[in-house]
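Removed: one protein chain of the complex. Kept in place: all other protein chains.
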Amino acid sequence: MDELKKLVRELSKLNHQNMYNDDFLLTWEKTDDEIQSVFKVAEILRNMRENNISPKIFDSGLGISLFRDNSTRTRFSFSSACNLLGLEVQDLEEGKSQIAHGETVRETANMISFMADVIGIRDDMFIGKGNAYMRQVSEAVRDGYEQGVLEQRPTLVNLQCDIDHPTQTMADMAHLINYYGGIEHLKGKKIAMTWAYSPSYGKPLSVPQGVIGLMTRMGMEVSLAHPEGYDLMPEVEDIARQNALVSGGKFVKTSSMKEAFQDADIVYPKSWAPFHAMEKRTNLYGEGKFDEIKELEKELLLQNAFHKDWECSEDMMNLTKDGKALYLHCLPADITGVSCKEGEVSASVFDRYRVPLYKQAGYKPYIIASMIFLSKVKNPVQMMNLLLNKKHERCLR
Amino acid sequence: MDELKKLVRELSKLNHQNMYNDDFLLTWEKTDDEIQSVFKVAEILRNMRENNISPKIFDSGLGISLFRDNSTRTRFSFSSACNLLGLEVQDLEEGKSQIAHGETVRETANMISFMADVIGIRDDMFIGKGNAYMRQVSEAVRDGYEQGVLEQRPTLVNLQCDIDHPTQTMADMAHLINYYGGIEHLKGKKIAMTWAYSPSYGKPLSVPQGVIGLMTRMGMEVSLAHPEGYDLMPEVEDIARQNALVSGGKFVKTSSMKEAFQDADIVYPKSWAPFHAMEKRTNLYGEGKFDEIKELEKELLLQNAFHKDWECSEDMMNLTKDGKALYLHCLPADITGVSCKEGEVSASVFDRYRVPLYKQAGYKPYIIASMIFLSKVKNPVQMMNLLLNKKHERCLR
Partner (left out) sequence: MDELKKLVRELSKLNHQNMYNDDFLLTWEKTDDEIQSVFKVAEILRNMRENNISPKIFDSGLGISLFRDNSTRTRFSFSSACNLLGLEVQDLEEGKSQIAHGETVRETANMISFMADVIGIRDDMFIGKGNAYMRQVSEAVRDGYEQGVLEQRPTLVNLQCDIDHPTQTMADMAHLINYYGGIEHLKGKKIAMTWAYSPSYGKPLSVPQGVIGLMTRMGMEVSLAHPEGYDLMPEVEDIARQNALVSGGKFVKTSSMKEAFQDADIVYPKSWAPFHAMEKRTNLYGEGKFDEIKELEKELLLQNAFHKDWECSEDMMNLTKDGKALYLHCLPADITGVSCKEGEVSASVFDRYRVPLYKQAGYKPYIIASMIFLSKVKNPVQMMNLLLNKKHERCLR
């Protein structure tokens, strides 16, 4: 309980009042205090659960999930977060490939929201579409609320879009904070966010983009490495550059995996698709040119195959700080000789980091719950004190 | 709170004791007092939620939903209603096209109901089947309860059948009650329930049937208009006629949209399929004649195309009372130039009524919750007073 009270006191020093009734769409739209508040509330919620104290703030209410791409871990994280706070999850199932727009989005958003407190959306398949779609939904329910259609305004949580994957990268950073014993220890640490080979094509760019957009804020040295042609969205790179300037960190680009790994404290090797190819694919979908999409996919696989040496092998790991960099991945990873013939990471490296990797993933439910909490509770510090005094048990045992 | 207490006092003047442990399948099986009780309880629940008072009466229990046709808004309304009262929704997923019968219905109904308090069913595709199916399920669980198989009898809520769509039309009327400031102001109002053109065929008849079966009870003048051949079920028209006689209202049929719109206070233009064609289609399904079904569908689309002038245009709206009739639709509407080339309503008319349309839809969760409440609570007035005294918060904030 002392630890919990200390955490609440720390939360009280952060300014998070603008998070009330607001969405969580991109980390770089949030202030440093707001980002830190998410970590703090997540930590409090985790601590409460470990002490069997229920943080349930809803007696009823729905958490709507809309997954326009497959998901297991984020789906379960969202469910867990909603359930922890007292919301029941209701899935909205749409055809995966169809890109809804205009009237339909506005109407559906309102129709599902009469008793919804939060809407979580994954829409990461189409460059230029996913985040825009979330904003349409947000605008629709904000308008519905203001017009008296909705009794409450459901707030949005970005469960991965074409630009950012905030619940993932915030969970990644929560892992780093715990690993290094405090957010203040991240300053000066070198993280290598690198491309890695995978036998599949078209993996979203939102993780590497989210990582360079978030990690550059904490005074970290972010080294982005990828083969030529595998560029990220230039706007996000600009944000990373700007963040580094402000935070006293660094943002460096290289086309050598080795250079990025050299003396790194943390490595995050992961496959993604070239931005321009994804942009092209989105347009081809829009035009219904499915034969050309197949053609494009073939090209991308071929292009990937040139870079099989971009693997997080033991040799690569040996280049890192004392050969012991912390290995990160959003999972599932393509493991050489296990899930594929040649992949992102060698089996022995993956094996050695399995437990930390699972822990990394374990922060996501709390990060999502924290985002919901901060957007639904007007005075989070007061509410935490209330919950700690109530000490309602999570389970009788 | 004063408003809430006033509503509960009004509820105490209505006789709803026979609703306890009973289903809600057709509005015309309910007395005027019972219909008014549903509106009153819905209003109380809405008011409670707006005042952050939880009306949760279940600590555990399942609400079973069985959708034998696609649904988004009714699905979410049912989920919201169950969740508000404390029931967890469990979907029963069956093949959509298969028409189960006899032994299977009886058995499945019992097997899913051991801890079910309510079963909501949508079965609107086949004339002569949907409502009959609901009654089979109801009979099966009533028998199971009486035989000691089930500890409680789950009550049924008709979420749309081949005959009626009570949760929709009751929500429609709740909207009118709020719009006009009281159910007593509906008397003498003219409502035009008219067919409208849509590029799709085979839309259910349950909405227009439900509307003429319900709205004729309140002393309203119901004008039913459709092109020749687009008849509703004659039994339901008889009920409408009889209702009008009793309530001092009117039920008029015409084959001119203009005539129906003339001086109307309210308009409800909506596509539906001809009753006889739907009957034929049901039989063809039963006989497995899929080629003939395709043929029938082609014919229906062709027949529809003759009536593209049945559109709720600005010109049509100008015919209504002061050109300002309230436009109703159960949504989604086929909007000309938006969701289709030519449709039920012109974009400018739809646009002007969007907010009221969304509000109309917003009553449905409360109507469903009210139906559940009245069927599960022995003394609703006493229970409401209990809940108002308890003042348990819906969410801490």
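All chains are identified by letter, namely A and B, in their written order; residue positions are counted from 1 within each chain.
Assume contacts are C-beta pairs under 8 Å (C-beta built on N, C-alpha and C of every residue); 3 or more make two chains touch, one makes a residue touch a chain.
These numbers were taken from a predicted model, which means no experiment stands behind them.
Here the missing chain is touched by one residue of B:132, B:149 or B:331, and it is B:149.
Of the candidate positions A:38, A:264 or A:335, contact with the hidden chain is made by A:335. Contact with the undisplayed chain is limited, among A:84, A:257 or A:312, to A:84.
From the set B:88, B:263, B:279 or B:393, the residue in touch with the chain omitted from the display is B:88, counting the whole complex. The chain not shown here touches chain A at positions 46, 49-50, 54, 56, 72-73, 76-77, 79-80, 83-86, 88-89, 331-332, 335, 338-339, 355, 358-359, 361-362, 364-365, 392-397.
One chain of the complex is left out; on chain B, the residues touching it are 57-62, 86, 88, 90, 92, 102-104, 107-108, 110-112, 114-117, 144, 147-151, 376-378, 383, 386.
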